[in-house]
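Apart from one protein chain that is not included, each protein chain of the complex appears where it belongs.
Moving on to subunit A:
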Amino acid sequence: MTHKNFDAIVVGAGMSGNAAAYTMARRGLRVLQLERGEYAGSKNVQGAIMYANMLETIIPDFRNDAPLERHLVEQRFWIMDDTSHTGMHYRSDDFNELSPNRYTIIRAQFDKWFSRKVREAGGTVLCETTATELARDSSGKVIGVHTDRAGDVIQADVVVLAEGVNGLLGTRAGLRETPKPENVALAVKEMHFLPEEVIAERFGMTGDEGCVIEAAGTISRGMPGLGFLYTNRESISLGMGCLVSGLAATMEKPYDLLDGFKRHPSVRPLIAGSEVKEYAAHLIPEGGFKAIPQLFGDGWVVVGDAAQLNNAVHREGSNLAMASGRMAAEAISLINSRGKPMTKHNLSLYKAMLDKSFVMKDLRKYKDMPSLLHTNSRSFFMTYPQLISQAAKNFLRVDGTPKIEMEKATTAAFIKARSRWGLLSDAVRLAFAWR
């Protein structure tokens, strides 16, 4: 006979799982956290930028001992064609504040630290343990999990599914669907190591200041996609992500796209002479608001990437994960402290908290963006970048051609590529999806 061992089981030790486990353990709940990797972080991949505010809400003094790489003072957005980039560049000394707003991190190290915090708060963390199936009673209520370790079902009042974008438990139990190819991007990433002072010099940084580059354009060969370059203390995270549906349709190889990005004349000098020490791949939820599944039920809640909580427009994911993990934990703690059962009705408190927060408000704002980028991907990721590059070149090149003719050539190129009506409708649709 099995008995109830824990108040809550958290499946997964990523951002959302650690946030949930820590918050519940701090509030005195008996928490068991399961992680299939050798250590927390060994299966986790992210760019990675960490937004301080959402972690501060959970661990206010995290800056004392969390492994942080560089705090970001500069952001570059690049529109690229094959030989050029047209960029927007924001740098501010205001980001050199006492409590910086964003940092680059290395997930394997950061997650190990976060997991240590969970243990210190009293949570039980069991690594090298893959949860294989949810256990449910005859009414369908989730009552625990089966694992690949010998032994009975591990029982708890509630299971927090923090199992990531490719989580099997919730999908196998029919609580949500497996992500669709058009709703997930495959990102591949390399870690390029360079001496700290070389990185500082190349990007114009002092101390632990950091810089971020996000790039879109012909590098994704007409597919919805994005390249990125993040400076860490003594390495550069360099990656490229494209929608899985786009990759399957074009049969492009993800590492060929990444190689193309690396060899681009704007990127190559930034990583010259680096030593690559790891190659990673990971799916990113891109479906936005419309892809969010049912978030709670009898005996379960789902958080983070598993719940598709990712803001693709602003490239925010781990902060939504931490926020959702914390809110799920707060809802569970509250229900527990009132001595109430973990029913679907009571756990709807979690959804109510999410709805009130930036998480759902931001995702709702951009609910039409994913479909706009899908249907117009060739325009947005191929035609416009080429036109923008041509326009900038026309503007800058001095060769005796009168300026009025240059301007006419630029305008004509835009109209030829997209037509007056096409340009107007793209602008209107973009404005509507953004507002």
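Observations on the model:
Rule of thumb we're sticking to: contacts are C-beta pairs under 8 Å (C-beta built on N, C-alpha and C of every residue); 3 or more make two chains touch, one makes a residue touch a chain; residues count from 1.
We take it that contacts and distances are computed from a predicted model.
Per UniProt, the protein behind the absent chain is "Ferredoxin-like protein"; the candidates were "Carbohydrate ABC transporter permease", "Deoxyribose-phosphate aldolase", "Ferredoxin-like protein" or "Hydrogenase expression/formation protein HypC". Only one of A:N53, A:S99 or A:T178 touches the absent chain when the whole complex is considered: A:T178.
Within the set A:V153, A:L168, A:A392 or A:A433, the residue that contacts the chain not displayed is A:L168.
Contact with the undisplayed chain is limited, among A:Y255, A:F395 or A:F432, to A:Y255. Summarising the interface, subunit A meets the missing chain with residues 36-38, 41-46, 48, 82-83, 106-109, 111, 127-130, 147-149, 165-166, 168, 178-181, 184, 186, 188, 190-191, 235, 244, 247-248, 251-256, 259-260, 263, 276-283.
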